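Only one protein chain is missing from this complex, and each of the others stays in its spot.
This part shows subunit A:
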Amino acid sequence: MSPHATRRVFTSKGQTDGCSPPLSLIPMAQSIRRDSPELPDFSLLKRLARDQLIYLLEQLPGRKDLFIDADLMSPLDRIANVSTLKQHEVDKLYKVEYKPIVSTSDQLCFLIRPRLQSVKWICDVVNADKAAGKFRRYKLIFTPQKFYACENVLEEQGIFGDVTTDEWGFHLLPLDDDIISLELPEFFRDYFLDGNQRWVRTAGCVLHLLHSLYGPFSKVYGIGRCSKMAYESWREQVEEGEQKGRDGEIGSVFLFDRDVDYVTPMCSQVVYEGLVDDIFRIKCGCVEFGPEVTSSDKSLKVMLNSQDKVFNQIRNEHFSNVFGFLSQKAKNLQTAYDKRCGMDIKQIKTFVSEELKGLKQEHRLLSLHIGASESMMKKKTKQEFQELLKTEHSLLEGFDIRECITFIEEHINRQCSMIESLRLLCLLSLTENGLLSKDYKSMKAQYLQSYGVDHLPTFANLKQLGILVEQPTGETLTAMENKVGKLVNDRAAGKLTDAFSSLAKKSHFRALSRRLNLVPKSDEEYDLRVPKDMAYIFSGAYVPLSCKLIEQVLERDGWTGLEEVTRLLNGQEFAASGCSEADGKARSDTQRTILVMFLGGCTFSEISALRFLGKEKGYKFIIVTTAITNSARLIEALLDNRA
């Protein structure tokens, strides 16, 4: 099919069709290179969470109705099933809907996130029962922890003592072999927008848990204020508790604050898994494909993980490679079915018993992903995706900015997707270090006219977060600084620059991009089939800043030599190592197993980039994230146009 491309042949293990696809795919989880260590078994986390839940349910003996927070349902779905709950005398299940309840049970159990709204609702339920003279027992299970503020509500509403409270330490949900999620999307807004640190200790707990089960870690690197605090919180917990001695399965840990790099999650995703997430929204490792994908009148919920053999081979691929791969796969499938033609009865029997099931499964997966690709293609064609990508690439490159602004303006004027427009504005601001004052005012006015003035508070939020801002008037300073810099010698100029930069705080995307070589020269050919660096996840236009930093720090075993970069990122970097490093060599595999924890969320594109990096450098990355995110989720978290 492609004689020119360098081939990375699949290990044919697990290939039921018997022929390895001759495509230059990057079969990440499938073909384990000799130097990439095996992943630890994270299913233990699920088991622990489930057993703890069962224990908590048994704390309320007898039959009971269970109310579950809407956003806990999918995570719960991943670790337990209804019969588990039934066995522990859960009678009926309800979703928390902030409405009066209809349950007739005399025991109610509530499984909720520690939110004041939920607690207030429960107080209403209890007080309504009291007023009606109904006696019930109530149990509140907060996950992953309860907050004083919640108990304060119970106290204020006069039901403290009428209910029992507990914590379900369901901190971590393994979404895949190498992805673990805290399933806390609110982490992002709470910490980065509102400056609330209530999840910091949770992050510390997570580190503690992973350290206890899969540690000890040998090194911890990090960048960002929240990372620092999470590290401190974890370290305190280690000091509080006992530490067991065993060989760890995880070597280094990298903690990463989302605000270090907002550019990457603001870009359109073009790697298959990222694209599926952008278009269909993968929720808790599961996606719902509508009738347009399934070619039937039904929607299907599909798990997307390494168990899906077809998906596993295309998830990290640039979308343009996916077509070719799927066609090839279809051919192979056909050949496999064809084999059956000249068979006698006995051979057919063997065929049916040995191969057919695999073929059928592959067939179904294949038609599903073909359907999805086709549907994504249609959607993207409709919204002039090509032009959109071109604009994004220009912004990343810092090229034709006026043209980009015109494009964004038209996007707004035509009332195209409200989120998409904001995303482009943010990307413009992030890459250009803010908008010129007149541009900012005019774009904001046009935005409000197209999507409603109620977005005023949204703009305030974006400004507060620093991702959509007016350029500081200190630009004139920079111009002056450049002039002066040319006149005096380097050292003096350096001092001047420092002085000036303290006056006008800048997002330094351009400087970072130059220093870290994030934007490859556009006149070079970029073969997406044989990617040479992580830029392939953005069609070769941009190496994600987040992943580049991780690469650099791992390569240098610390931040040495990156001083200028960290200065541009406003500091807050750290590196620490544990002292017990005696058995160093023996654990070299462990040393190459690296846990990267994103505080505030990470995107599937970043995960793909890290998988690629791991493949290239012989690392195995484990991604821990507060939630899987993408541009739309980030922006939606910042909207404030609803009551």
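By our rule, a contact is a pair of C-beta atoms (placed from the backbone, for glycine too) under 8 Å apart; a residue touches a chain by one contact, two chains touch by 3 or more; residues count from 1.
One rule holds for everything that comes next: contacts and distances are computed from a predicted model.
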item: Protein name, per the UniProt record, of whichever chain is missing from view ("ERCC4 domain-containing protein", "Myotubularin", "Spermatogenesis-defective protein 39 homolog" or "2-methoxy-6-polyprenyl-1,4-benzoquinol methylase, mitochondrial"); value: "Spermatogenesis-defective protein 39 homolog"
item: Candidate in contact with the missing chain, chosen from A:Gly398, A:Gly466, A:Gly558 or A:Gly578; value: A:Gly578
item: Hidden partner chain, touching residue among A:Ser295, A:Thr350 or A:Ser417; value: A:Ser295
